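The complex appears here without one of its protein chains, the remainder shown in place.
Think of it as A, B and C in the order they're written, each chain with its own count starting at 1.
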Amino acid sequence: MADQARRLTVTEIQDALAELPGWNVVAEKLHREYKFPGFVEAFGFMASVALIAESMNHHPDWSNGYNKVVVDLITHSLGGISTFDLALARKMEALAARFAR
Amino acid sequence: MADQARRLTVTEIQDALAELPGWNVVAEKLHREYKFPGFVEAFGFMASVALIAESMNHHPDWSNGYNKVVVDLITHSLGGISTFDLALARKMEALAARFAR
Amino acid sequence: MADQARRLTVTEIQDALAELPGWNVVAEKLHREYKFPGFVEAFGFMASVALIAESMNHHPDWSNGYNKVVVDLITHSLGGISTFDLALARKMEALAARFAR
Partner (left out) sequence: MADQARRLTVTEIQDALAELPGWNVVAEKLHREYKFPGFVEAFGFMASVALIAESMNHHPDWSNGYNKVVVDLITHSLGGISTFDLALARKMEALAARFAR
């Protein structure tokens, strides 16, 4: 990703959340809890997202138990939520939609 | 998978192909060529299928180049197409549908 | 996996931990924190373990952030640590050794 990450303002985060149903800010991170039909779909989602994360050189904090994936996004180097977190959240949504139900 | 694989008759294979659009028999294997939007979807599909294949202890012969995945299914131990190949083909179809478009 | 899971006794868990350096019991789960060279190795480890977990139909609770993977193993249906958790821990150790350093 050629662009530099830029920390988002509170207003920008609120505007972004308005178009990202299911996401909110928890402990100053972009937070989302996904539930998939089973492990195959949950890990298929993670494997797809991993390709994008590595390509962006921007990686999620996430956990998985069977069909659940919990995601927290923050840009540690900027001490807050950045344009990269927002871009990754949007790509996660697009991929998660493929695996839902 | 508790069941044993059983080799399919020619009639059973024909009946199966009737419900598996895009699949046919090439070189005595169940054959399908998938095309996905890009590498993320193609490999996300493969990572999901890999979980199922390992769980069945029945693995595809497959190749990938960017957004394409070509699959050949045969049960080497039975020298032909078996109930396991058919089960794997059906699971591939369900997963591929998630990644199409 | 044909065998049934069986809950381990405290003594069995202690004996198992003696041969599993880096593992201990935290909040009644088998717990291990792995650190890999980078994300590629961390997620390569997870992708490999996922195949085994799905094959065993026994899945870890785990989290990942960049090069770290934290694992908690418990058999929810038995309310404690079982033979399956121990088997999965051993397979994780074998795979993690491939990705270390």
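Everything below uses one rule, namely that contacts are C-beta pairs under 8 Å (C-beta built on N, C-alpha and C of every residue); 3 or more make two chains touch, one makes a residue touch a chain.
This structure is a prediction, so every number in the text was calculated from the model and none was measured.
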| item | value |
| --- | --- |
| Sole contact to the chain not displayed, among B:53, B:81 or B:95 | B:53 |
| In chain C, positions touching the absent partner | 39-41, 43-45, 47-48, 51-52, 95, 98-99 |
| Contact footprint on chain A, counting only the chain that is left out | 47, 50-52, 54-55, 57 |
| Absent-chain interface as seen on chain B, which is shown | 39-40, 43, 46-47, 50, 53-54, 59-66 |
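The rule is short, and it goes like this: only the chains that are shown with their structure count from here on.
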| item | value |
| --- | --- |
| Geometric centre distance via CA averages, chain C-chain B, whole Å | 30 |
| Chain centre separation (chain A, chain C; CA means) in Å | 25 |
| For chain C, residues contacting two or more additional chains | 47, 50, 54 |
